[in-house]
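Take a look at the structure below.
A single protein chain has been omitted from the complex, and every remaining protein chain is retained in its original position.
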Amino acid sequence: MNRNRYFLDYTLVSLWRRRWKNAALIGVYSAMVFLIASILFFGDSLRRDAAVILQDTPEVVVQRMVAGRHALIPEAYAAAIGQIRGARNIRPRLWGYYYHPASQANYTLMVPADFTYADDQIKIGHGVLRTWAAARDNQLFFKDSDGQALPLTIAETFSGETDLVTADLILMSAATFRRITGTPEGFATDLVGRVRNQQETRTVAAKIVEILPDSRPILREEILRTYDTLFDWRSGYVLVAVSGAMLAFFIFAWDKATGLSAEERAEIGILKGVGWDTGDVLRIKVYEGMAVSLTAFVIGVMAAYAHVYLASAPLFDHALKGWAVLYPQFHLRPVFNGNTLGVLFFFTVMPYTLVTLLPVWRVAIADPDAVMRQLG
Amino acid sequence: MILNPAIIALVSNAWLISAVTLAAAVLGLRIIRRWDLNSTAGLQLAMERQTYLISSVLTYLLIFELLSLFLFAFTADRLHSLFIGAMCAAGSLNVNAYGYPALQLKLVNCLLCGIWLIVNHVDQQGEDYPLIRFKYRFLTVIAGLLVLESYLLTQYFRHMRADVITSCCGTLFSEDTTSVAGVMAGLPPYPAMIAFYASMALTLRTGIHFLVTGRAIRWFSGFSVVSLAAALVAIISFISVYIYQLPTHHCPFDILQHEYLYVGYPLYLCLLTAGIGGAGAGVIDRFRQHASLAAVIPRVQKKLCLGSLVAYIIFLMISGYPIVFTDYTLSGY
Partner (left out) sequence: MIDLQHISKTYHQGRSNAVAALQPVSLKLADGGFTVVQGPSGSGKTTLLSVIGLMCRPSTGRIYVDGRETTSLSEHFAAHLRRRTFGFVFQNHNLIKGRTVLDNIMIPAYPEGEPFSRLRQRALALLDRLKLADKAGRQVTALSGGELQRVAMARAMINSPSVLIADEPTAHLDTRLADRFLEIAADLAADGMTVLAASHDPRVCNADCVGTLISMHDGRLLDNKQSMP
């Protein structure tokens, strides 16, 4: 439509003419979009990462509880659980933590089901290699549960990018693990297994508790759900926390819109005088608002994208720091979903449009005959 | 209450829309009572100016209302992972008694809002505000419904508890369920198909008749509303089955998911456009005899009718694609 092209053209010239004022507005606006978008993107990524990590975890984990605490589980339990209909591949798992005083870090020890190296060899993550204070000749010195020194040779390191998952991981044979941690023969850290039918996981869990009252089955879907709720809740909470900033911004926007300069008012008066109606004036002002909104939206989203995915969210560093000293190279993988953009749109563009419309209308209804008495 | 960004956006958006619409309706009440175009009193002038504000604010809000319908569907879909037994939006909407009513009301409101925008557009084409009273009476009704919708939405999210065991599309839209949804799913597909295609054919026929002769718009309008309902039933009854290629899967929400290329979005968007256009053309037909609208209404109706027909045709093409071009057949019926 020609009409709209004219109005749009008029708007662009106006925007350009007041470019400094508009640049300031867009600056503040995109900072707000950036803040909210960063929060949302960050939440998305964490949720996605959790899902990726948990994908490889077994469907059921069975722990034994003694005095309300997680205790070693007899390997014989595996056979008992194997009897339950629907439960499959029940096997004991050995894993734990190892504190290394020299590097002041906690590492994760694990015995994989198919460890192919010798008893004095290990496979480690990059984080271990980087932080282990006294690594020499491909050897790491451990202390076993009796305090004896135990040198182990690095046979392999984890390749590349799965940093978050494997950074602090040390894989070893079962015998070595028992020596270091003092886990007695016949016991395991926990049991893991699969369930034949996804619909039956709850029933299987109930049966496990029935035959082994001191055990606690944990279902993967439960963990996933907890993570999901947790991350949703976190970002929701943060959003509520930044609502003060949002409010401040909208007051600022309102102020900008209400504080139309004398020159702008005069201009609107002239437009009304030469034959534009209120609707036409509203339209160019709304176009102006939309141009500002969309520009700020795009800038803010791109900046947030760069911030979260390219720079790994330095602004949220403190929130991450708590995780471990091992994750300096914590890298968030890009997740882009329409829902997040939609939510972002509802949080920013929509209130802005509404907030600016009322003051603009107040000017747009100026009497056309006012221009007859207006000083040039 | 689950505090999730999308939920905060939806709830605050709903209340914002209903509050502003309510305010507009209150101004509207005064307009209904005091409007007199021949008066030169300050009040009349003020009211005329308010109509500008109201119609531009509402245009935006109602567009946001339409967008939020999709955001709601999307959010409900994403939340399914929180509930045991939920595989898609069907399950998450079912976690409490407010989910489905909220969605249905939102749908109705979107239709009404669309029709209101059409009425508003027509009113602005007349030189003497011909539909001003009707428009604002209509708005009062919409404001009430929007408030109700916000209430239902808030209740839905407030009473949402993670870990609730819900039943999802597998049972909700299964042929053995005795609910309305179950009955729709259980409709024998061939009669449902015949009903759907027959109503579509009648809609297209009357629509083309109107475009050519300028008559029978009310028939077209009526049929297009019937077609909207028939299409919703058809999605549950057989279109979804063809898309999923599973004889027992009747879910109207799974088609919104990534696995099915988000095909649900264009489908529902077409239906909504077509329904609004068709219904709107019928609603404004009542005002044909207004002197200042005599030339306007047929013109607007032509556009609406054309838009509605195009939307229905796109719907037919998208939904017909898997029926025609895949090997899948409704075996067993």
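Letters are used for the chains, namely A and B, taken in the order the chains are written, and counting of residues starts over at 1 for each.
By our rule, a residue touches a chain if its C-beta (ideal position, glycine included) is under 8 Å from a C-beta of that chain, and two chains touch if they have at least 3 such contacts.
Everything numeric in this text was worked out from a predicted model, so none of it was measured.
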Option from A:Thr278, A:Ser293, A:Asn339 or A:Thr356 whose C-beta touches the chain left out: A:Thr278
Residue in contact with the excluded chain [from A:Ala67, A:Ala113 or A:Met372]: A:Met372
Per the touch definition above, residue among A:Glu75, A:Asp144, A:Glu221 or A:Glu267 touching the missing chain: A:Glu267
Interface with the unshown chain - residue positions in chain B: 37-38, 40-42, 45, 48-49, 52, 124, 126-129
Interface residues of chain A (partner: the chain not displayed): 1-7, 10, 13, 17, 263, 266-267, 269-271, 273-280, 367-369, 371-376
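Throughout what follows, only the chains that are shown with their structure count from here on.
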Centre-to-centre distance between chain B and chain A (centres being mean Cα positions), rounded to whole Å: 34
Residues of chain B that touch chain A when the two form their complex: 2-10, 13, 16, 20, 49, 52-53, 56-57, 60-61, 64, 67-68, 70-71, 74-75, 78, 81-82, 84, 124, 162-163
Of chain A, residues touching chain B in the complex: 39-40, 43, 202, 221, 224-225, 228-229, 232-233, 235-237, 239-240, 278-279, 282, 286, 338-340, 342-343, 345-347, 350-351, 353-354, 357-358, 361, 364-365
